[in-house]
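With one protein chain removed, the remaining protein chains of the complex are shown where they sit.
In this document, chain identifiers A, B, C and D correspond to the written order of the chains, with residue numbering beginning at 1 in each.
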Amino acid sequence: MSHLIAELVFRATLETLEMVFASGAIAVLGGLPLAVLMLVTSRRDLFDMVWLSRLLGTVIDALRAVPFIILLVLLIPVTRLIAGTALGTAAAIVPLSIAAIPYYARIAEVSLKEVDAGLVDAVRAMGGTRWMVIRYALIPEALPGLIAGLTVTLVTLVGASAMAGAIGAGGLGDLAIRYGYQRFNTTVMLSVVAVLVVVVMSIQAAGNMVARRLR
Amino acid sequence: MSHLIAELVFRATLETLEMVFASGAIAVLGGLPLAVLMLVTSRRDLFDMVWLSRLLGTVIDALRAVPFIILLVLLIPVTRLIAGTALGTAAAIVPLSIAAIPYYARIAEVSLKEVDAGLVDAVRAMGGTRWMVIRYALIPEALPGLIAGLTVTLVTLVGASAMAGAIGAGGLGDLAIRYGYQRFNTTVMLSVVAVLVVVVMSIQAAGNMVARRLR
Amino acid sequence: QSNTTLRIGIMSGEDEDIWRIVSTNASKSGLTLKIVTFSDYSTPNQALSEGDLDANAFQHGPFLKAQSEANGFKITPVGNTYFAPMGLYSHRWKSLQDLPPNASIGVPNDPSNEGRALLLLQTLGILKISSSAGLLPTALDITDNPRNISIRELDAGVVGRALTDLDAAVVNTEWAQKAGIDTIKERIGEETLQNNPYVCFIATNAKDASAAWVKPLVSAYQQPNTRQALLDVYHGAIVPAWT
Amino acid sequence: MTPLLEIRNVSHQFGDHSALTNVSFSVEQGDILGIIGRSGAGKSTLLRCLCALQKPTEGEILLNGADLVSLPERALVLERRRIGLVFQHFNLLNSRTVAANIALPLEISGIPSSRRRARVKELIEIVGLEGHENKRPSQLSGGQKQRVGIARALATEPVLLLCDEATSALDPETTASVLDLLAEINRRLGLTIILITHEMDVVRRFARRVVVLEHGKVVENSPVVTLLSDPSRNENIAHLFPDTLIQIPSDQKAYLQTDPFPASEVLLRLGDTAASLPSALLSELGRNFGADIRLLNGGITQVGGRNIMDMIIRLPVFSPEIQMFLKNRCQTVEVLGYVPSDR
Partner (left out) sequence: MTPLLEIRNVSHQFGDHSALTNVSFSVEQGDILGIIGRSGAGKSTLLRCLCALQKPTEGEILLNGADLVSLPERALVLERRRIGLVFQHFNLLNSRTVAANIALPLEISGIPSSRRRARVKELIEIVGLEGHENKRPSQLSGGQKQRVGIARALATEPVLLLCDEATSALDPETTASVLDLLAEINRRLGLTIILITHEMDVVRRFARRVVVLEHGKVVENSPVVTLLSDPSRNENIAHLFPDTLIQIPSDQKAYLQTDPFPASEVLLRLGDTAASLPSALLSELGRNFGADIRLLNGGITQVGGRNIMDMIIRLPVFSPEIQMFLKNRCQTVEVLGYVPSDR
């Protein structure tokens, strides 16, 4: 692998990491509250506003239904508004986040649902408000699952970030497509895929470790 | 919406459903055993072959690391071998499944991990073999989570199937991209996205219902 | 001449190598080129018209026309780059006449390539396309299909590789070479080079068409070293389109 | 004085299964109430209703006059902070250590962290979990979990403590020390305690009043002494006290006949709940009537500070004088039957 390619791969790795972790962080910040809201409004013993839960579910499903490449383009004006430009790595974080938020919301919801009702009861019985139920029971008890879900989300983002090449975001996936798929440069493709495998495995290993420590 | 477009959308819907459900089914058939294997080999009280669990994890992560469009192309020979042709809706099921299997394996693993160790103990104490532990404790007890995970996988497949347009698989996502997005036909794009939203919401609603009944 | 920085949008792939040379050429005339690569055909024009780019170089006239009509872009070509001929290839059949009824023919599925491929098939007398479809027809615009050919719309990168699964396929020469097709022996039809509208060019927003940096930019491209690079990089699959 | 807690016509349905039907009773401030009843009688459901964890299908639950069922969320939360609840299945948070579990109600009530630490330390000592502070609940034994649950319920010094079988997983010594602790808080601070238990010994030694549930209905509500002195009085509850109903030893039972026969002796059951100084009954019988009176089973036990006599004796003769003497000295004298004198 020539020096030039090594440099390309190195830059692309940074770009991928930037996109994945930035949008992953935003996915948690946006998706977790949505998931919690969806859950607590659906439960009789908490907020009991099934209509709101349904509404949120609908919005989330609608966002998830739009193919990412279309979302990418439809969101260009929004991206420009938020990021100042519609092109490049930083700009790609906007559509990636907007795709990842509903995705993580659904994944987080699965884990939150599994929390033993007895623990919600316990916090309620102590005189905990509904907010405290979320803070002391739902989130901490679901944490191993939430982390595992985040791991899945991050890896999915690695895949999605490849498509962000469409708006000039660069990154490993884009490099693999450009050199590997479009130019049949097997060396580059394999080395890029190798780096991708390392990135994915590191994310997975880190996620597993954190989840295990919490369990 | 003209008659022609309605017909296009209708055919694309069928194609999408065919791809999503066929590869979803294969994802479960392939991914669930992998997830189970990964879990039971990692556990001291079951198969205790951590190396195998690690190996499986590595293979799964490696597969997940390859961007789908590249997988699509790399797998053309495999697809041809399995499906007889590398093109079309039926052929697309091969790469979609191969992408979905490791994806579902990781998602299913999260739910399987949450099963109370006491229930594994219960089946063991009755003289259940390790296979019976899987059959009577791990899978049934994780079922609500496994179903919720399948829902997430199916919706992700709806997104991925859009890319399968590259090998002439058709489907709603491809229609939205090619006719709506690339050829600026907003009517087609919006109607296709509307159908996609309906498909995704139906999958989600069905998944929620099944999971709720099992919980 | 003052140092100007330009953002140029191109498609990812070999073009990046060409533009690396162009950048070097341009720096001699005081231009700093920032190359932005795209893997999707729809975005570069939008990015250009919205000011995220100063120029782009990836398209031919028919494509630009269609995009401008749909989106109201005010983009004009300012200098030719190259011409990439298309051919009809087959592993199974020796000539056009051998093509059986109900044969399947693969075409690229992106708007400009698909239209061009269909028009090639029309030129070869295999089918007829509605005249109202203009330069960007799709399989839906076929009006007459005497041999009942089935058209398979595939990703440009896939058509060549999927030739085994097809009776024939229309493939850009560059892709055909990469897919391991013998572009001489397996070709059963090709584009006529005369008056071909599919010459690629550098484009800018109409308001910038006479900007001071346009001429130096175009001439940085139309250099002998670029010509050589085009021939090398594309292994003869494309033809430089300036004299 | 209005009662601390008043339950009025509470009913609860699970689907078409009535878990509680028209339950009414009240609890005075400072009282210790035992709730007993068969498995599945509705005890846990009732306890959950008492802190509005489960809204009953019907009825009112008045705590200091305020109806918990209809109280708005904000006020309900504050009321609950004055109630401690020990769950039957512990319900400990596995995301927290033992110490952090015990600290949780303090955090919820907004106690500053320095005072929290001191209080947690004190509670850990009280329930004997020193050295386990940093374990997770999943690393504890059953009884240790239960003690964490008890410590957690006591943390905020509630005015009302609800215990759902809070000592079922504890050994007798730990049970006794927990009950002593509760009794002391009850005496010192007037803590009101409602406890569900299956251990009649706990009821006997600890409770003042008892409510008995049967198929979701209250079938008995009386002071513990009344109940224990003669559980057979109420046929609905006799089954709950198999150990209080002293049995005829099986070797005697085999020969038991209902009518006297030659060379037979009589089996009597004597009961009394009132004697302030325990009776010298047996020795008096021997002295006054010259008979060998055999104590077959039972004797004297202490219930709520009173001496309860319940015993089965065997007499060679049952003359009218003896009968008169016993009737004078015991509340109940029951002839159980006759056995051969050589057995």
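Just so it is clear, a contact is a pair of C-beta atoms (placed from the backbone, for glycine too) under 8 Å apart; a residue touches a chain by one contact, two chains touch by 3 or more.
Quick caveat: nothing in here was measured; it's all calculated off a predicted structure.
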item: Visible chains in contact with the missing one; value: B, D
item: Which of D:His89, D:Lys121, D:Lys217 or D:Arg329 contacts the chain that the document leaves out; value: D:His89
item: Selected residue (touches chain absent from view) among D:Ala118, D:Leu189 or D:Ala280; value: D:Ala280
item: Residue numbers in chain B that touch the chain omitted from display; value: 45, 116, 118-119, 121-130, 132, 136-137, 140-141, 143, 214
item: Missing-partner contacts on chain D, residue numbers; value: 14, 36-40, 43-45, 88-89, 139-144, 146-147, 164-165, 168-176, 198-201, 239-243, 247, 249-251, 277-288, 290-302, 305, 307, 311, 314
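One rule holds in what follows: only the chains that are shown with their structure count from here on.
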item: Distance between the centres, which are taken as Cα means, of chain D and chain A, whole angstrom; value: 54
item: Inter-chain centre distance, chain C versus chain D - centres from mean C-alpha coordinates, in Å; value: 89
item: For chain D, residues contacting two or more additional chains; value: none
item: In chain C, residues with contacts to at least two other chains; value: 42, 157
item: Inter-chain touch pairs (all); value: A-B, A-C, A-D, B-C
